[in-house]
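The complex appears here without one of its protein chains, the remainder shown in place.
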Amino acid sequence: MKNSTLPKLYEDMRRVRTFEERVGELFVRGQSAGSMLHLSIGEESAAVGVCAAMQDGDTFTTHHRGHGIFLARGADPNRMMAEIAGKDCGYCHGKGGSMHIADMGLGHLGANAIVGGGIPAVVGAGLSARHQKSGAVSVAFFGDGATGQGILYESMNMAALWKLPVMFVCINNQYGMGTRIDQATANPNLHERAEAFGLAARTVDGLDVEDVAEAATELMDGARAGTPAFLAVDCYRFYGHARKDKSPYRAEAEEDEGRKKDPVLRAREKLIEAGLMTEADLDALDATVAKEMDGSIDFAVAGEEPQMASMFRDVYDPSQPEPEPVRVRLDRVLAQG
Amino acid sequence: MKNSTLPKLYEDMRRVRTFEERVGELFVRGQSAGSMLHLSIGEESAAVGVCAAMQDGDTFTTHHRGHGIFLARGADPNRMMAEIAGKDCGYCHGKGGSMHIADMGLGHLGANAIVGGGIPAVVGAGLSARHQKSGAVSVAFFGDGATGQGILYESMNMAALWKLPVMFVCINNQYGMGTRIDQATANPNLHERAEAFGLAARTVDGLDVEDVAEAATELMDGARAGTPAFLAVDCYRFYGHARKDKSPYRAEAEEDEGRKKDPVLRAREKLIEAGLMTEADLDALDATVAKEMDGSIDFAVAGEEPQMASMFRDVYDPSQPEPEPVRVRLDRVLAQG
Amino acid sequence: MAMQETTYRDALKLALSEAMTADDSVIVMGEEVGRYGGAYGVTKNLISEFGPERVIDTPISEAAIVGAAVGAAMTGLRPVAELMYVDFIGMTMDQLANQAAKIRYMFGGQIGVPMVLRTQGGTGRSAGAQHSQSLEGYVMHTPGLRLAMPATVEDAYHLLRQALQQPDPVVFIEHKGLYTMKGVLDPDVEPAEWGRAKVLREGKDLVIVTYSRQVHHALAAAEEMASKHGIEAAVVDLRTLNPLDFDTIRPLVEQAGRAMVVSEGVMTGGVAAELAARITEECFDFLEDPVVRVAGEDIPISVSPLLEQNSVPTPDLIVETARKMFA
Partner (left out) sequence: MAMQETTYRDALKLALSEAMTADDSVIVMGEEVGRYGGAYGVTKNLISEFGPERVIDTPISEAAIVGAAVGAAMTGLRPVAELMYVDFIGMTMDQLANQAAKIRYMFGGQIGVPMVLRTQGGTGRSAGAQHSQSLEGYVMHTPGLRLAMPATVEDAYHLLRQALQQPDPVVFIEHKGLYTMKGVLDPDVEPAEWGRAKVLREGKDLVIVTYSRQVHHALAAAEEMASKHGIEAAVVDLRTLNPLDFDTIRPLVEQAGRAMVVSEGVMTGGVAAELAARITEECFDFLEDPVVRVAGEDIPISVSPLLEQNSVPTPDLIVETARKMFA
């Protein structure tokens, strides 16, 4: 029981849960940039369990529901929240937003608003790792809905063919928007597809973060050694698809049942059962996390809007001229007359 | 032995073989439209065996190496050869060419020069068949190389999900241009992918056309009844990828070995062994076929070029104005000055 | 249909449900079009009216959705496929541009592909770089594809109705900022013909040629120009970009001698370029000024509302530009 990683896994999951709750609050306060905010509540074990198997130098891409994954990899919640609010002090200076957070320093090659859009990049990152002999793995995180995208199969085929240090992680929260996985495919045993392409593949129940971490570690070690892998983590999307979706397409009974698969609660129970932490310890930890995340809202709200002039920046490398603004061009054109 | 379909299967395969030889000749004579001519010599059993399982009203799409398939479904070799020569009397009035032959009358929804490009159309045709209760199956023919295209998996997933009367036929001639199948994928057991998506799936050896016909019939009957299917036919591409390719990437020994998998020869041997036809019968049949196909070359060569005016026709429906030719527009524009 | 006040969204739905009632071969397919009712609610309740075999929820497979629609259209159905955001057109470009657009021609006129691809685009929801684009330029540059972009409630209804009668594939792009706009559908008003532009405002000084949401920006700008700056601008709503109705534009520009084109798509190589080139070619001798392009900036769209709003033409920019033309 000593050396258990569960306290850390719990803390990481709690941070994700609380961060996401605060994102919801930011929206309710009208201070998020738009409403395309996809919360990963219920999926914490996938983010935290898989990230526990990653190492410094590893890279990853995420989908539109990627806040938790990046937090689990060490993100600064302040800069995340600020980005979600569209502020200059956010990770992407307010240009990306919730669905395009990235950070090269932490190996985050980017969240993606295109379902499946970030998947093939890990094949390229795997080529780099092999070329540079860096020992890094590159991990693509995506939802069950992305199994509808052909590019997933193209990417898995390449990874298997070239034996790249690459891992595909499918966070199966049972839904793509309003479509339940069995309404999107005839065979929801998603890992079977990966096997057919020659990858090492498993499905793991996301209820217990230790199970996820164990499965992920085994597969990730394999990937690092040249056996690319696929892991599906079964979980349940506790709330709507995005902030405005009330999930009318799901029965209440189903939701009640689904929300029982709560990895945060489960870890909490296990910690207490095992005598690793007391209820009081946990409450104190939760309160510390809550305070940190409250701070993130304050940070985001206090942040400045991006400057108008930044609009033309970073389309190309800073060594290159910026695109000419319409106004400037019109002035030139009309100055002739 | 009575009622054997083998004589017919042989004849159909011979017609494909001889037609393709004549296409090669057309090219050598400099009378084909270009050199993008992909011969299906060695793959006759796939075309003829699968088409034997099809019925009137069924539809299909093919790939760039689709001459044989269409012949097996009843194409007029004259109009095919004329199209390959880019002539007005061809199936597509010289606009399509070898890679875009189509005929709605015979259910041929079109050959395709995009690897995988014709595959999803059969999903739509399957929806039509279901809607119209026509009892028709729609069959997508494609090469092993198309298993690299994501759209194949998207299409198979839809077909399985909706239980459509659809069949996917992969003509595995071992090569996509210069790339052997094991250089394009880690698991060349292609039917396993289809299984993972929930289709009925098999691989059959293409040496014996009766084996192919049997497997195809079983799967196609299943598809017609609502169990979409996948069939891989193993064969060998006897010659280069297109007319100018001499296959320097293949060892002679491999080619010699590969060409032993000759379904036409095999059927001939079986017919003689079984006493269904004599060598003389077969020679006579071959000669008749040869004459027919010689006639196709003559027909194609004698055909007229399309009229220049036809260039603007059929971009849109005939009820609509044709696009304005550049010359006409320029005349109008410059008439002002 | 009785005269009714309705929204752009509901006018679209009405056109769909009428077409589905009248013609059993019309089917709707796409992501979330059924049980969910469409990401923007256009297909809400259609599934209960017409059943899941005609209102088909698909996996998230844009390429195969378009490809399946092509196959369905070739075999007797009239599919209306929905692409949730025009930003996802990249996944479908092969099926759209190499297949749907070329099948009639490649096959020598044997068959057409009478499908409609409904989608929506544009800015206004802080949806970021991959959910806010105006990509009609790709479509307009592809021979064989018709392209309709309704700006009004009337046109949402009539253009979609007409698109469903076309013998060729129609890309039908709605604007995400217009779904809740209100307007009146009056069955006694003869709808404009498919392929015809509409002059929504007369004006002798300047002709503004535009489409989709920018029609409203142009109209607002024209009002302000007239009331505050004494400039009378005509506003032409193109309605369809293919066919492109030049006959309506020509006499107006010949008379005014000045033209501005307004498009939300990025400027370089886009619809505004085509319109400017075309007007210049056809009306050169009548032009006092070069045709002015007011278009999207040559940049991606930001999630920051401030940057987003200023990445595409605003009524202010239109007024400011017009004033410079007369300065």
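First chain written, first letter: the chains are A, B and C, and each begins at residue 1.
Here is the rule we go by: a contact is a pair of C-beta atoms (placed from the backbone, for glycine too) under 8 Å apart; a residue touches a chain by one contact, two chains touch by 3 or more.
Computed from a predicted model, the values in this text were never measured in an experiment.
Participant: Need the list of shown chains touched by the one chain that isn't shown.
Facilitator: Contacts of the unshown chain, counting the full complex: A, B, C.
Participant: Could you tell me which of A:Ser40, A:Ser138 or A:Thr203 touches the chain that is not displayed?
Facilitator: Here the residue in touch with the unshown chain is A:Ser138.
Participant: Looking at B:Gly57, B:Gly178 or B:Pro318, which makes contact with the chain not pictured?
Facilitator: For the chain that is not drawn, the touching residue is B:Gly178.
Participant: Given the contact definition stated above, which residue among A:Ser155, A:Asn173, A:Thr203 or A:Ser296 touches the chain not shown here?
Facilitator: Considering the complete complex, A:Ser155 is the one touching the chain left out.
Participant: Specify the residue from the set A:Ile69, A:Val123 or A:Leu199 that touches the hidden chain.
Facilitator: A:Val123
Participant: Can you say which of C:Leu96, C:Ala151 or C:Leu206 touches the chain missing from this structure?
Facilitator: Per the contact definition at the top, the residue touching the missing chain is C:Leu96.
Participant: Could you please point out the chain B residues that touch the chain left off the display?
Facilitator: 33-36, 86-87, 94-100, 112-117, 145-150, 176-179, 183-185, 249, 305-306, 308, 310-312, 315, 323-327, 330-331, 333-334, 336-337
Participant: Go through chain A and note every residue touching the omitted chain.
Facilitator: Where chain A meets the chain not shown: residues 59, 61, 90-96, 100, 102-104, 109-110, 112, 114, 117-132, 138, 150-151, 154-155, 157-158, 161-162, 313-321, 323, 329, 332-333, 336-337.
Participant: Tell me which stretches of chain C touch the chain missing from the display.
Facilitator: 63, 87-98, 101-102, 105-106, 128-130, 137-138, 140-144, 242, 244, 265-266, 268-274, 276-278, 280-281, 284, 287, 289-293, 298-300, 302
Just so we're on the same page, only the chains that are shown with their structure count from here on.
Participant: Could you tell me the distance, in whole angstrom, between the mean C-alpha positions of chain A and chain C?
Facilitator: 34
Participant: Can you give the whole-Å distance between the Cα centres of chain A and chain B?
Facilitator: 44
Participant: Measuring centre to centre with CA averages, how many angstrom lie between chain B and chain C?
Facilitator: That gives a centre separation of 39 Å.
Participant: Could you list the positions in chain B whose residues touch two or more of the other chains?
Facilitator: Residues 150-151, 154, 157, 161 of chain B touch two or more partner chains.
Participant: Considering chain C alone, which of its residues make contact with at least two other chains?
Facilitator: Correct list: 58-59, 61, 63-64.
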